[in-house]
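One protein chain is absent from this view; the other protein chains keep their places.
Chain IDs A and B follow the sequence of writing; residue 1 opens each chain.
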Amino acid sequence: MSPTTTAPPRTAPVERGVGARVRRPDARLKVTGEFDYSSDLSADGVLWGATVRSPHPHARIRSIDTTRARAVPGVSTVLTHADVPGAKCYGLKVADQPVLAWDVVRYHGEPVALVAADHPETARRAAAEVIVDYEPLPPIVDSEDALADAAPPLHPDGNVVKHVHIERGDVAGAAARAEVIVRGEYEVGMQDQAFLGPESGLAIPTDFGVELHVATQWLHDDQRQLAACLGLPEHAVRIVCAGVGGAFGGREDLSMQVHASMLALHTGRPVKIVYGREESFFGHVHRHPARLAYEHGADADGRLVYVKCRTLLDGGAYASKSGAVCMVAAGTAAGPYVVPNVTLDVYATYTNNPPCGAMRGFGAVQSCFAYEAQMDKLAAALGLDPVELRRRNALETGGELPTGQRLDGPAPVAELLERLQAMPLPPEPDPDRARDIRELPGGVSNTTHGEGVRRGVGYAVGFKNVGMGGGVDDYSTARIRVCEQNGEPEVAVHTAACEVGQGGITIQAQIARAELGIDRVVVLPADTDVGSAGCTAGSRQTWLTGGAVKSACEAVRAELLRRAVERHGAHDSTLLLRDGAVVSENGELLATVADLVVDDPVEETREYRPPRRTEPLDENGQGNSFLSFGFAAHRAVVDVDVELGLVRVVEIATVQDVGRAINPLSVEGQIEGGIAQGLGLALMEQVQVRDGIVLNPSFTDYLIPTILDMPPVRSQILELPQPLAPYGLNGVGEPPTIASTPAIVSALRAATDQPLTRVPVRPDDIVGAMAG
Amino acid sequence: MRLTCTVNGERREADCAWEGESLLYVLRERMGLWGAKNACEQGECGSCSVYLDGTLVCSCLVLASQADGAEVRTVEGLAEDGELHPVQEAFVAAGAVQCGFCTPGLVVATHDLLERSPRPSDAEIREALAGNLCRCTGYEKIIDAVKDAATRLGSGD
Partner (left out) sequence: MKVLRPGSWREALEAKAAHPDAGLIQGGTDVMVELNFGRHHATTLIDLGQVEELRDWTRVDGRVRLGAGVPYTRIVQELGGLLPGLALAARTVGSPQIRNRGSVGGNLGAASPAGDAHPPLLAAGAVVEAQSAARGVRLIDVADFYLAPKRHALEPDELIAAVLVPIASGPEQFSKIGTRNAMVIAACSFAVCVDPVARRVGTGIGSAGPTPLRAPEAEAFLAAALEDQDAWAGGRPLDAATLARFGELVGAAARPIDDVRATAAYRRHALAVMARRTAAWALAGEG
């Protein structure tokens, strides 16, 4: 039996273990350009795949003629839906998305045919020669229209992907008692993950199936869907996680996986597909655009008595993760506050807009923008300081969410806000000193030398669940092997957890080092040769795969100690691992690990499940549907040119509870990077869609923050142990992206007195009535 | 079309099957130098930054034939004898690398900045690196890395 976590420690403290600022093991390869990303792969005889995509958001396909495309010199094959060997559709939750459309296309950019050729330009030109005869159909481009009774159903079960209704207490009664009521309607635009490494991969035919090297977030779910669509058993589909150039939710759904594999199987040759930036915008789901109508009621002291909301999430053409996003948006809809009475309705709909799904923050982002705007509005109506209002309503440990779930872990909402407010503000600009234009709104574009510039400060706090909720069997698997290399012990960590840039591999190595007291740890490439690790999503991998690594290491340690006892006859309870050796409590060397494993490596595989199973919500939205929660608060200081509507964010301050910072360097990186994405949503990032057509699929017109747009981030990390998790850690990745957006918009409101009810905030919104 | 140029001090030749191939494509697909990255191929992200005859450029915006006879230096050419360049060391140490797709471009752009301006101010760093998008780090640790690199290079004089 392996020792439990409550057993006395069996490993001496190590350097570069848990809690240390350890450098990434892959950083050296990344700074020298030697790291292999999924677009950096090649093979002898490789062909290039290209995808024919629909120019229409909704159309019937009358016919597809590939004759001319096949005749282009250098083309090996052209495939359509008729060539899909297995299931015609795939999907993360619902298999509703065609591998290649056959009768109808439901969004602008939907794949219709594939080409493989000897050169990417040949493939591209041949793709342009595939003649698809479309009969355009009127698109449904608005969630409200999709819900209307008369709306034609885009899928057999209608246009509602998911409706979550949460009812608690007596809202009508509370409304009658409320002293102050504020209402507001808010909008969140369609944000793109904009990971820098475009969708890409290499499919290689094997004797019995296919091997795919791809950038993804969940190898085993790719494998499941891929095998089904290829009509192959899962073991015939081997997937290797190639270097991932960022993900942020955008690699949960399949993109080119089936396409490249189909082309490889048809041609018998390796096939490479690399999307360009434009195609990447069509190649993955986006953050759900949302319309949110809110009503908050409070008593005279500012205590919330009820919250009502109706939120529409536009899921676009296919289901993707809309259902789960809907659940998180609803579960977090009232904010990290004590609210006795709620009616919360969140819908995710099908439309003919681009499919939407997972993106960092996953539903919590949309809700937080609205409920935090409401809290500011309520504070103004009550004449209260907005931070004080939040503090008075703050959830704490032992409190209950509108779903009835009791918070048994840390919920330091008030503490985060108090610490944040205590942090010093950046200095006001010196009115007598001419400012460098790079420090002003507009930057080097030279739009102001100080004219029209006002400063604003805004606060927001947000939260999100960690892990997969709603009753999903959430687990991860790790295989740990200790062997001898040149007289030294070496640990190999093997999991299927996708390293997408967040630093999971660093943390796995730290945990192995800490548990085994062995410095040399190698993290093997993630592939499907080991059990599933689940998705690198939901801020869950450090907890879940970290837990699996810890658990497998404990099993390895038990075996090492057993061998030591067996060979040297000591009693095992007095032994511990230290610096690659088994030593007694008083430090006496019993055996080196290298000796214990020299002819017979120790290998153990363990699955880890968190100690709590989640459950689905019932028809009133009640249930323990989440594993735990992460909280973060943000304060934004902005300079706004109120005449031109241009903004420079001066500073973001943040306090986040991380449970335990396994690697503080990585934690800071998650916080700073997450805030940058929140800033992007606040100020500039939106996939613009008109009548179902994407207008800005490029980095020329879909703008993400540059280094001149990002201010310094001042962060404070709180470590309140999460009792359910290994080492007391908690998920870290998503909370930075949640409240940063509303904090910035709150600061903009403070500076401009404009309502600013939608993000991204456009210069027009700030200028308001001045323009026009 | 046959292209001959010097890449990282070595004479290299490549045959371009299509005259429209970019220097980025040739470096990657024909010379096996995958360090310059293909993030946008429209000059908006800087991840394909290389030196062309000593000038910092986006290699995606250079027609391969324009590099004929030129000297190209890529991220692969910065480390010497297996020793990381101080800029590379600084990026590793500062935690300025996450997914790393922007990193080669940023390393080359930082190298270029510090050649021209050994002690850049914050504002100067931000203006000089504004053409290099990063989606993971929020840039905070990149600024740290640039300053650290400046110190490392300064003390090495």
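Things to note:
Basically, contacts are C-beta pairs under 8 Å (C-beta built on N, C-alpha and C of every residue); 3 or more make two chains touch, one makes a residue touch a chain.
Note that this is a predicted model, so its numbers are computed, not measured.
Contact with the undisplayed chain is limited, among B:14, B:33, B:62 or B:149, to B:62.
The missing chain, though absent from the display, is touched by one residue of A:124, A:165, A:392 or A:435; that residue is A:124. Among B:6, B:42 or B:151, the one in contact with the hidden chain is B:42.
Among A:257, A:403, A:448 or A:677, only A:448 touches the chain that is left out of the view.
Note that of A:705, A:726 or A:742, the residue touching the chain absent from this view is A:705. Although one chain is not displayed, its contacts with chain A can still be listed: residues 121, 124-125, 128, 276, 278, 438, 441-449, 451-452, 643-646, 648, 683-684, 688, 695-696, 700-701, 703, 705-709, 760, 762-764, 767, 770-772.
Think of the hidden chain as still there; on chain B it touches residues 1, 18-20, 22, 41-44, 46, 49, 55-58, 60-63, 65-66, 68, 109, 112, 126-128, 130-132.
One rule holds in what follows: only the chains that are shown with their structure count from here on.
Chain A and chain B, compared by their mean Cα positions, are separated by 28 Å.
Chain B meets chain A in the complex at residues 17-18, 20-21, 28-29, 32-42, 44-45, 47, 74-76, 78-79, 84, 88, 91-93, 95, 97-104, 107, 123, 125-127, 129-143.
Put simply, chain A touches chain B in their complex at residues 21, 23-24, 26-28, 30-37, 39-40, 42, 118-119, 121-122, 193-198, 243-248, 274, 276-277, 436, 438-439, 444, 500-503, 665-666, 668-669, 671-677, 698-700, 704, 706-708, 710, 712-713.
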